[in-house]
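For this depiction, one protein chain was excluded, whereas all remaining protein chains were kept in their positions.
Chain naming follows the written order as A, B and C, and within any one chain the residues start at number 1.
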Amino acid sequence: METYAKIKSVTDAMTDEMIATRRDFHKYAEAGWFEMRTSSIIARKLTEMGVDEVLVGEQVCKKDARMGVAAEDVLEANYQRAVEQDGDPEFLPYTRGGMTGVIGIIRCGEGPTVAMRFDIDALGVIEEQEASHRPAAEGFVSINRGMMHACGHDGHATIGLGVAKTLMAIRDQLHGTVKLIFQPSEEGVRGAKSIVDNGHLDGVDFLIGAHVTGKSNPDDPAVVVPCSHGSLATAKYDIIFHGLAAHAGASPEKGKNVMLAVAAAITNLYAIPRNSGGMTRINVGTVRAGSGRNVIADEAVMEIELRGETTELNDYVVDYARNIVAGAAAMHGCTYEMKLMGAAQSMTSDAELGERIRRVCGEMGLPVSEIASSRNGGSEDFSYMMTRVQEQGGQATFMRVLTKTAAVAHNRRYDFDEAVLPNSVKIFCGTVYDIMK
Amino acid sequence: METYAKIKSVTDAMTDEMIATRRDFHKYAEAGWFEMRTSSIIARKLTEMGVDEVLVGEQVCKKDARMGVAAEDVLEANYQRAVEQDGDPEFLPYTRGGMTGVIGIIRCGEGPTVAMRFDIDALGVIEEQEASHRPAAEGFVSINRGMMHACGHDGHATIGLGVAKTLMAIRDQLHGTVKLIFQPSEEGVRGAKSIVDNGHLDGVDFLIGAHVTGKSNPDDPAVVVPCSHGSLATAKYDIIFHGLAAHAGASPEKGKNVMLAVAAAITNLYAIPRNSGGMTRINVGTVRAGSGRNVIADEAVMEIELRGETTELNDYVVDYARNIVAGAAAMHGCTYEMKLMGAAQSMTSDAELGERIRRVCGEMGLPVSEIASSRNGGSEDFSYMMTRVQEQGGQATFMRVLTKTAAVAHNRRYDFDEAVLPNSVKIFCGTVYDIMK
Amino acid sequence: METYAKIKSVTDAMTDEMIATRRDFHKYAEAGWFEMRTSSIIARKLTEMGVDEVLVGEQVCKKDARMGVAAEDVLEANYQRAVEQDGDPEFLPYTRGGMTGVIGIIRCGEGPTVAMRFDIDALGVIEEQEASHRPAAEGFVSINRGMMHACGHDGHATIGLGVAKTLMAIRDQLHGTVKLIFQPSEEGVRGAKSIVDNGHLDGVDFLIGAHVTGKSNPDDPAVVVPCSHGSLATAKYDIIFHGLAAHAGASPEKGKNVMLAVAAAITNLYAIPRNSGGMTRINVGTVRAGSGRNVIADEAVMEIELRGETTELNDYVVDYARNIVAGAAAMHGCTYEMKLMGAAQSMTSDAELGERIRRVCGEMGLPVSEIASSRNGGSEDFSYMMTRVQEQGGQATFMRVLTKTAAVAHNRRYDFDEAVLPNSVKIFCGTVYDIMK
Partner (left out) sequence: METYAKIKSVTDAMTDEMIATRRDFHKYAEAGWFEMRTSSIIARKLTEMGVDEVLVGEQVCKKDARMGVAAEDVLEANYQRAVEQDGDPEFLPYTRGGMTGVIGIIRCGEGPTVAMRFDIDALGVIEEQEASHRPAAEGFVSINRGMMHACGHDGHATIGLGVAKTLMAIRDQLHGTVKLIFQPSEEGVRGAKSIVDNGHLDGVDFLIGAHVTGKSNPDDPAVVVPCSHGSLATAKYDIIFHGLAAHAGASPEKGKNVMLAVAAAITNLYAIPRNSGGMTRINVGTVRAGSGRNVIADEAVMEIELRGETTELNDYVVDYARNIVAGAAAMHGCTYEMKLMGAAQSMTSDAELGERIRRVCGEMGLPVSEIASSRNGGSEDFSYMMTRVQEQGGQATFMRVLTKTAAVAHNRRYDFDEAVLPNSVKIFCGTVYDIMK
């Protein structure tokens, strides 16, 4: 119990620092694969704390496994802005070209390996500028127009740094290895898989993630729901059809008309049979095809999104969609590419780990929700990490850390009560201590 | 000129016999691949005339190259009827199973090979029974309900026999080889290719075919248009999709739904791009799919017809249609078969041969149309024979032998003025003599 | 408790009679709208029992509200067979033209109205003829080939007659009105709505239905699950497209091509968006379109089935499907009809009525399943009756009366343990007495 007390006092002492950090991240919001300044600052701080090993650049995400990465020139423009916005000069160069993300490792001898994941990217949202929006009123509104921390990942990154600092303060009480994973590009579920593919989740015995979540009842004192489940499996593809242009009046038969391939693909994708195993979703969100009114269209790009209540259901839709896209192209003599732009699996937290969190919180005096596990209606690429750990026999959970919010997530007026920052650090650290003590 | 006179006198002398023969064929009308009685009688008559070689059964059509053949039990039922209707007992057995058609060969030493084609099948039409229809009034209306010579092939077969008899009468004036091809299954363009595939047009120097045709002006004395052109190339397919049945409510995802393949195929077939090279046509005439309202459909049959102004244009449509059918099946995990049920090419008669016919007719005192070549609006599988002969450097023509008709072809009231029979025999024989003298 | 004893003794005394009745119905199986002999015998028996009012013919089902009725000639052929199979001569004429079904009313003065529904139709199944199938071995296999009681409605009709007889025996203990509804055409969910539309469920306070159901554990002594829920709402349509025929080669533009309307309808029906409210199903089960390969198709018939987890979800699909069919026809200048061939709603039994049944069974010594309500995976048009009663503030339930079965329902080897007949009569009558005493 002495260690619990220390965790709480250390954490409480750095509350102001955490708020400052969070607001700095909020002001310099960086969207997925652009978190260059953010990553450099995280690496700097971990290094200053004395964390044993700090991985950056290609050590974090497997380069070719990253999904939905912007074009080189866009990456470079974002890098130059990070330079201008005082990214850390030592670590920033490692992030060039979108090699963002940081992993800190604290080695405490023999014992279990406990990993935690903190996602760090902002969204493509234009933040509210009116004074009624606290970040605007208090001067930490995003200055990077079109990028905004509207989903609380500024908080997640801050919590991760807080956890590192508090654990460093109690490291002599710990036995085993701590991995602090600062993941880029969670939005669009683009980043986690490239970290898993680099092997960082291999050998992990316990994995904990969390998302700040608005309370349904603001007077509820609970600070955490220990588990969650039901996150949707998803795959996001860009589908590119290539055909052959021809004059539509003079020689239509000389073309390979991607417009016909597109139309066949759209209708038939939506017509993928319902699955009695559960919910599936298909959406062709955007199409851009053709170059001129009197030209047989020779190129088209479709952005599609597939989902399933489980990984299996999503796989069913993905496999069927592959057949449709291939068939639609073949029908009209076209070729195609299917580029995976983001993906997540379904996931279910381990109840045993959830019970441990509930007990630890009880011992620390932190109120826990009556709900053991809340349902995720969307998708989370933390699922890749959880699946890998569970496949190896490890335990994993994705917690809901509860707070008051100013608007729903992804809204331009989103903001949260920063009390969630120290609370979350305590929950993470108490649980890690309980595992590694 | 003496020979011309002999041709005319021999022919005129057998006019009544030809009319009787034509009316017998008309009364016992047999549709494509069912011309068993008809074939047996033709073979009998050629044999009796002393024609050097009479080919029947598998010697005529290449068995596996026949298109659009009915099921075995249907063939057998038609065979039994031919037996009952006094088909020739010697030759009838060769026709069993739809091996119809006859080829007569007259060998006259060294010289060119001249082939002529006479098609012999009836149509699937129910003949008019009212007395205002001459065949009914005069007792030779078809007694095979649902089969009728409504396109004059009873006349064509009769002309072929007349040509054989007249040429036998002048055979000492001829040098070379005469082939008289009595082709089955011209309707639906199903038979000619199987004769070509058996090699019967190889080495042919001259090829002549003819179709009885109603005069646009009944007072026009002309008896023949020497050439024709522009027949449409076509391919007729049955497309069968195979899928997998499943309960539509309980587990739709377990099926392979041919209904979706059918729908994709239909729309995309009609959407085959227009061709700047000329006219094309696509039709999905019939579809039968599925077994029950609440079952995922697992089998479908579509009857389609493709056409092109030229063989190349038809090939364009056929090739594109193959891609569409394959793609539509692939999209929904189904398999398919594409069965060729009939086919013809485009064709253009040789003007030189046409001029020869004009000259011969002039010498024989037979009036010839001012039109050198008339346009065929439909399809003719004589085109396969013509193409083969022309590819080898031979000359070929498809004549229009003119007559008065009681109704348009394929109509249940169709009939023609039998004066066309001797006229046609004279034109054929005069031309053959001119070539082989 | 004396009345309970009387119910039991009366019922037990007529067990052999009930078995004989059930086997008679089984032997002379009649499918939906053909239950003419069956109806006439039910009416005869109710009349002989002295039931106060026996409704037949157009008094039962509203003529124009019947769905999925066969053509006149088919109805007449079935009527003639019923005459031959000794249908009751007094009542049979009322059923001519498919006006089947019977309602018996027992009037017992003031008090609640309690309705019960017993469906009476057979399925379009060819019954197993082997001796291993008890009906074959014991001589009551269906002699009407292609019609079989493979879903236990022979039992339901028999139970209804048993309930009538037992209630007549205790009628002096009852206060109110009893309605015994013998419904035709439940298979394909075609009959119930036409009874509701005739007003027979108006003013009903309590409604009880039941379906014989195979026990999952044959040793389970339970005889009933008092409630059920979750039956799927459904609508079954025949969609007929009318176009205009034209020659596909000569003048395709003169046609109105239903083939194109069919293809557009199929794909787009399957593409009706998934609904976040729950499960929906769409199936185009069969299509028959077109008359010939070279003719623009001018008529098509599609059999489709729509389903939803709830009535609202089904309505969503139905409304969307209407738009699609109308749009598909309009696109190609065609007209269409959408004929409702069957329909059902979703339904949920009233737990209070279920508890009453549980209590009554307890008092009567009949074992009740631990399950309060079982889930219906399919569709039931009893739902129309239940919905009407619940809308008026009444209570309704659809019970599962448990038995051993020889095969799954709808299988050609289906049979059930006839002990379910007296058990069911006791449950119905005990509950009715409890309500009306």
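Just a few scattered comments:
Going forward, contacts are C-beta pairs under 8 Å (C-beta built on N, C-alpha and C of every residue); 3 or more make two chains touch, one makes a residue touch a chain.
The structure displayed is predicted, hence computed values, not measured ones.
Shown chains touched by the hidden chain across the complete assembly: A, B, C.
Of the listed residues C:Q80, C:S251, C:S291 or C:Q392, the one in contact with the hidden chain in the full complex is C:S251. Here the missing chain is touched by one residue of B:T267, B:S349, B:T405 or B:N423, and it is B:T267.
When you scan A:I304, A:A321, A:V401 or A:I435 for touch with the missing chain, the hit is A:I304.
Within the set A:V125, A:I181, A:A264 or A:M399, the residue that contacts the chain not displayed is A:A264. Summary of contacts with the chain left out: across C:A20, C:I143, C:M331 or C:V408, the touching residue is C:M331.
Looking at chain A, the residues touching the absent chain are 232, 236, 248-250, 252, 257, 259-260, 262-264, 266-267, 270, 281, 283-297, 300, 303-305, 307, 341, 377-378. Mapped onto chain B, the footprint of the missing chain covers residues 267-268, 270-271, 273-274, 279-282. Touch with the hidden chain on the side of chain C covers residues 250-253, 255, 257, 260, 264, 267-268, 271, 273-277, 296, 316, 320, 323-324, 326-333.
Throughout what follows, only the chains that are shown with their structure count from here on.
Top-ranked chain pair, ordered by C-beta pairs in contact, is B-C. Set against the Cα centre of chain A, the chain with the most distant centre is B. The most centrally placed chain, judged by C-alpha centroids, is C.
Averaged C-alpha coordinates put the centre of chain A at 70 Å from the centre of chain B. Each chain gets one centre point, the mean of its Cα atoms, and the points for chain B and chain C are 56 Å apart. Contacts with at least two other chains are made by residues 250, 252, 257, 260, 264, 296 of chain B.
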